[in-house]
Every structure is written in C-alpha cells, then in structure tokens.
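Note that this complex is displayed minus one protein chain, with the remaining chains in position.
For subunit A:
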Amino acid sequence: MEHIRTPKVEQVKLLDRFNNKTTTGTLYLTATHLIFVESNVPGAHEIWILHHHIASVEKLSLTTSGCPLLIQCRNFRVVHFVVPRERDCHDVYSSLLRLLRPVSYDELYAFSYNPKQNEQQREVGWQLIDLTAEFERLGLPCDQWQLSDVNRDYKVCETYPRDLYVPITASKPIIVGSSKFRSKGRFPVLTYFYQEKKAAVCRCSQPLSGFSARCLEDEHMLQAISKANHNSRFVYVMDTRPKLNALANRAAGKGYENEDNYSNIRFQFVGIENIHVMRASLQKLLEVVGTRSLSVNDYLLGLESSGWLRHIKAIVDAAIFLTKAVTVEGASVLVHCSDGWDRTAQVCALGALLMDPYYRTLKGFMVLIEKEWISFGHKFADRCDQLDGDPREVSPVFTQFLDCVWQLMEQFPQAFEFSEWFLIQLHEHVHSCQFGNFLGNSQRQREELQLKDRTYSLWAHLLSEQHNYLNPVYSPSFAERHPVLEPSTQPWNFKFWRNMYHQFDRTMHPRQSILKHTLTLKESNSKLEDTAHTLQAKLQTLGVSTSPLELHSWSREHRLPPRPQSLILGAPLSRKEAQQEEEVLGEEALEDAPDGNGGERTVEGSSATENGYGELQSSFSSKNEPAMVSLEFGVARMTC
C-alpha cells in the first residue's frame, strides 16, 4: 500500500477508443486493482483492472479537460482516462508505474489471493492434473521407453521437469553427454507417444555444433530414439526455425544437426520466426486494429503487413507436418528450436492436439498445457512479463498457441469440448498472476517458491465453473470419426481472432451469441429433465401415480449461476432478459431510449451512435437538433 499516494480520484472521464462515448466516474487505486466506477447511475458500470494486466501506462499531454492517462493491458484492454487535475493524474501514474512492475515474486497477486478455500481444497486443487497418470495413459513406460531419474534433482537440466521419458537404450552417460551438447542442457526427451504406431514425439534444444563440432553421445541419443520405433528406419528432426536463423547460430557455437554425422535422421527446417519477430508482429497488429475509423482496405493491408496470420499459419503448418510424420508415416520426430521452450512448445502442443482427441477435452487441454508448457519450462515469467524484467524477453508465444487452437476450433466446431471462452480465460490468467500455475520460468523455480502451499491452482478454479466453458456442439462421436484432425491450410482458413484481441471493445462484437444461446438451451434441456425426475420421484414417494402427467417445463428459478459478464458471450438473450439487465444497468436503456414513447428500442445494446455510420451531428445546426446530443449521453429522459 505504501506505493499508493492517491487512492481515489473523482470526476474522471473514461473515453471509448472507437467512438466519442464518454463516461464519468471515480477512479480507485487498490493494492491489486485499478477500479473505475461510473458515477450517478444506479447499478453503475464498473471496470476492474488487475495491476498485473497492465502492460503500459502513458501520460499524454495536458488537454483543456484534464490530463489524459492511457493504459494498455496484456489482455488487450485499452483504457483512456482523463483526470481533471494534473497532480492527481501524476500520482496515479507514478503509483501505477511502481505497482505494475513488481520486483519480487512475493508481490504477485497469487500470494495474497484467497478464494475462501481450506487447505485441503487447495491441495486437492493442485492434484487435479497428474502428469504421471498422463504418461500412463500414453502407455508409458513401455518396452522401448523408460522413466529416467537422471534429472531427479534438476542436476542435468534445471529447466526440465524431474520425471523424463527416454529410450531404454539411452544410458545415463549418453544422456549426460547429450545434454552437454545441447543448449541449456535440454537433451532429447519424449513428450508424446502415439501408441498406434509406437512413434514418439521428442523435444530438445539446438545442438552446440557450431561449424563442425560433434558429440557421439548426442548421436547415440538420436540413434536410440530411432531404434525405439520399429515402424520407421529414420527419425525426423524438425528445426522449427528459419534456416537463416539456424545458420547464424552456428557462429555462436550453436546450430543444427549435420545429417552426415547422424545416421538415420531426416532433417527439416520449418521456418517459424523468433520471439522478437512475434512480439513486433503482435504490436503491429494491435496498432492496426486499434486505429479509429479504420477502413476495410487499411485493415486488410495492416493484417497482411503485421504478418500475424502468416506466423499463425507457419505454426499450424509445422504441427501438421509433425502430425503427418507420426500418424501417417509412423516415424518418430524430434522437435527443437533454439532453446526448445517457445516454438518447440507451440509445435509439440499443437501437434499433440491434432493427434489425440483427449487433448481436445477440457481436462485433456489442461493436461496438455501442464505438460508441454508448464513442466517443460516455457518461460512464462519472462514471456508474460510477470516481474520487472527484460522487455526483450517478452513475447506472445503462448497467445499464439491459443490463437492456433482457435483457428482449429473454427475449422472443426464439433471437435473441442471447450469453447473459445475457455481459451480467453486461460489467456487472462496466464497474465493475471492470480493463480500459481503459470508463475516462474520452470518447475524447479516453482518448487522453490512453494507455490503449491502458498497459492491456488487455476485448474481447480476453471473446473469448478466448467459449465461456462463447454462447447455446446461438441460431439464425442466426432472424435471417434476423426481421431486425427487434418486441418486445411488454405490461407482463407486463418482469420483474425476478434473475440480475443477486441474482447473489451463492445462495439466490435456480435450482439447475439450462438455460443451462449445454444449453451443455455442445452442446459435448460437437461435441467428440465432433472426437474421432472425429481418431482416425479417426490410424488412417487408420496404414493401418487403420475404416469400421464407431463412434467416438462422451463423454470426461471432453476438456473445455473449467472455467467461472467463478457462481451464475447454476447448481450442478453431475450428481450425479457434484456429488460431485466437494463433495469440493472440503466445506462443501456437510457442510451437507446427513443425520444418518443412506445417506440422501438435497440436490440441487445447495439447502438447506432456507437457504430458511427454517419456525420449526422455535424451536418445539422444545433438549433434543429437538441435531442441528438443529449441522447448520446443518456439523458434522453430529460428532454422527452
């Protein structure tokens, strides 16, 4: 709290970044959140911004109405406040600067967050995802692959998990030798096993080959991986980098495998760009889509020049290559990039998602992330900028992975048990630092931080409200028919994920959501049946025969807890619901109220002014048009 100089500022204006809408309210600064509460409105609109979500705060130059403060968040929220007094603005600004750059892990929200659970519940939460069970599910250990204890104490590789699966023929000296020849000691280990063909997906980092160095143990290691699979005489080595980058790395004593030195490998570059290119690409993308009054042509040109979709496609292409090699050719594949924790994680995780329907279930997806991302040491702390660190380490690698998954969802609407809303929640929490799962850069570090004792698990939280994340059209039988997904890679299948990058921009969204609607229908269907059964059972115990009576009904009382307020889930469903919410929110109803009585209102919060079709206001003299201005600010009632 010592960083907060001014906990409350009144008469702050909030500007919408895509239209001229302004809201006045009070700004509160707490130890964990920045809160804006709209004033003078019953059931006021509130915005809560977690400090950890804030990527940057900018003080713009003073205007007549006050001092503008521009806040950009990692969850793609952009808020523009105007604080009336310069001093208040400066206080908020400097407090935020300190608050959003925590210097130690102890300052993170996860260590103070308390969801009212007891110790036991906390423990159970952490046990929900069990990777040992996951490898068992994959049929491991088996006659060709064993669990190695070589990294039990993180001695061979400190960014790997303790439990690692290696070929049975890979002895300890081979492993240790290989690890010394690999960047950061990340030697080849198994990450997914395709039982049908006994083909393995392995991952590692780049070899320290320089221009000519070789390592017999490393060559043995790859030989062992190849031999563990009788289906194929060779193993694919996928270097996920562009060839040029790999070549450049040789000068630094790193590089890639020389096919002459390794028997039975097939080497392949797949050309995914590095973290710096990706960071710049997303930045460019956000710049483009954040432009006011963006034209369609500038949008498409910007989309192209940002390269974002090109990068997304490159990752999906790589995952498809991996999947085909494993499922069609039955070959094992070794995937690496430079350090083997960014592009490698993306490609391995996405490949597994294509190969194994289990990962397309809610629980399975959690397992996948736990395995490929958390346990294998994707540097969440650095990439998501959890602590005040090197800005050059920040990169949207995990965001890209989620984006790729979304692209697959768009192509296969029935293949995933969860909806895009789940992906967005994950993205939210990777940055929120509210739960322990994604803190730190490696398992070892997480253990040192004693996260399981001091924080809560996100997985438990998400599972407790899983009804919100279900995909209503998910079909388990689809998985039976299509165990392996074969996405099309035609460019038109890659789309801009509006619901992610504009999740807080209300004017961008469809006003009605198929997702929410079908979800509600489905829930009500099963709810109705339940009600019927309970009532019937009750009657039966009371000795009343009820055979012909029909019990189906739709009862408003019997509903699941309300969904989180989200623009993605769309605005209220029915008019009735809309009215109810308008009674609460007030603001919407006022804004859209016509200046006559009994007139039409606007559907589900969509409004003409927000969309800016025209220049109506400017084209009229104000004398003729007193209603226009006042309508916009929701004081229509006064003028009618």
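The rule is short, and it goes like this: contacts are C-beta pairs under 8 Å (C-beta built on N, C-alpha and C of every residue); 3 or more make two chains touch, one makes a residue touch a chain; residues count from 1.
Convention: contacts and distances are computed from a predicted model.
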The chain that is not shown, which UniProt protein name from "Geranylgeranyl transferase type-2 subunit beta", "proteasome endopeptidase complex", "Myotubularin phosphatase domain-containing protein" or "Origin recognition complex subunit 4" does it carry? "Myotubularin phosphatase domain-containing protein"
May I ask which residue of A:F18, A:Y160, A:F418 or A:W459 touches the chain that does not appear here? A:F18
Just name the one of A:Q11, A:T30, A:Q72 or A:Q411 that touches the chain not displayed here. A:Q411
Contacts from subunit A to the absent chain lie at residues 18, 289, 294-301, 303-304, 307, 309-310, 313, 411-415, 472-473, 475, 478, 488, 490-496, 498, 502, 507-514, 517-518, 521-522, 524-525, 528-529, 531-532, 535, 538-539, 542, 544, 546, 549-555, 573-575, 594-596, 598-604, 606-616, 619-620, 624-625, 627-628, 631
